[in-house]
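With one protein chain held back, the other chains of the complex are shown just where they sit.
Showing chain A:
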Amino acid sequence: MNTSFLKNSLPALALLGLAACQPELDAPTVDKGSADFSRYISIGNSLTAGFADNGLYLEGQQSSYPSILAQQFSAAGGGEFVQPLFPADKANGSGFVKLLSIDASGSPVTTTVPGNAGRNPGAADKAPYVRFDQPINNLGIPGIRMVDVQTAGYGSLAGNAYFERITPVANPLETYFQRVKREAATATFFTTWLGSNDVLGYATAGGASPTATVPSSTTDTSFIRKSARILNVLTANGAKGVVSTVPDVTGIPFFTTVGPRLKANLIAKNVPGMVLQTGFNPGGPTTANRKPIATTDIRDASGGRQLFTLGGSAAAGLIGTATGKPWRDVYKASGNPPAGFGAFLTTYGVDTTALFGVTAQNPFPSAYVLDDVEQATVATATNYINSTLRTQAAAKNLVLFDVNVFFAGVALNGYATNGVNNNTSYIRGNIFSLDGVHLTPRGNAVIANEMIKVINAKYGSTLQQVDPNTYRGILLP
């Protein structure tokens, strides 16, 4: 009996050992709540289109936040989501910037991958972008401002080349508003994120463009009216949706990358200050468009106010030398004929034999600086745009995604996703793409997750977030 017990119990115990069965955790249930995601459309600008690395190209389009949202909506009754993608054989789209390496000083070395979908400046192929004529769910148009939405002919060569490619050939004067109205007729859910470009154009031009103006509470009638019309037409059939505010653009890497490095260099070389050009008014060394600043006034983590743009990176390296190169670059970017360069220098009283950036005769160009006065203009406009959007979203009982508050938090604390810390710094922050303004695929995933949070909170849905780490940040070759 005793040995048979052992014979029986040994296999029995072995079986018990194998019985370490795999635990199961129930998959979370995904419910649409009181929302209806069956036809979702997205309204917006470059950020919505998936523009990244200073271009619109297939990879960016495929990882746009609306496409990520649509993918998560599909588990809660969401339907097909059509984006005006560039075809695979024209995947480079408008062309884009690519990182090659980071040099010994820590500066990125980049190259431009030329576009292959048309409208290629400088190349023989200046034909319109490859057309997209089907109904579209993602109506993100790079470059569009709120004030452009009712401009007839915006979808033409004179208007916006990205809108041109989706504007019907039979109705070339169709406005963005009219297109939204057509698509909204069958939409059940929407996100809208317009308004950034109404202030961004002024800011990225360093406040130096006479044509880039910003809306404000005292002068605006256009922004508030057009924004209301867009929301009216989106909600006309009872669709629910998300209204996004615009971020404080002075917190993006485009403005926060060059200044700190420049400041450190000037301090190391005992340069006490600089002379900037400000605004866009003509005038020479003794006029109000010259602005002397102390080196300590350049903004970095320790303080200071003046912001330098990413575009001014090369010019910042030439400070203290007798050079006219930065002015040639500024003039070239204006698109005016080369013959006018001499007159341009005369208009602004620039002497390129004087030391660049530290003398009133050869100041640091306004186009590369967003100074404290210009920042105040940007802040006023941003506040006005956002209070308008908040008021209008509340009046329609829509979800508000306060991008401005969100990015202010990210700038302060970074944004952790599954053990990875992303932040708003250039390249190593992984949220902003190489242009310092638009988002990486991971940045888009982060935005999609944040939108999912506010949608769930408002409509009682249980949409799942994505793992942002499965979307790329900046690739380091």
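Rule of thumb we're sticking to: a residue touches a chain if its C-beta (ideal position, glycine included) is under 8 Å from a C-beta of that chain, and two chains touch if they have at least 3 such contacts; residues count from 1.
One rule holds for everything that comes next: contacts and distances are computed from a predicted model.
Undergrad: When you check the chain that is not on display against UniProt, which of "Glutamate synthase domain-containing protein 1", "Long-chain fatty acid transport protein", "Sugar ABC transporter permease" or "SUF system NifU family Fe-S cluster assembly protein" does it turn out to be?
TA: "Long-chain fatty acid transport protein"
Undergrad: Can you work out which residue in A:I166, A:L307 or A:V466 touches the chain that's missing from view?
TA: A:V466
Undergrad: Sort through A:R131, A:K325 or A:R428 and give me the one touching the missing partner chain.
TA: Only one listed residue reaches the unshown chain, and that is A:R428.
Undergrad: Which of these, A:P23, A:P210, A:G238 or A:G335, touches the one chain of the complex that we don't see?
TA: Of the listed residues, the one touching the omitted chain is A:P23.
Undergrad: Under the stated touch rule, tell me which residues of chain A contact the chain that is not displayed.
TA: 2, 5-6, 9-10, 13-14, 16-25, 27-28, 99, 101-102, 414, 416-421, 423, 425, 428-430, 449, 464-469, 472-477
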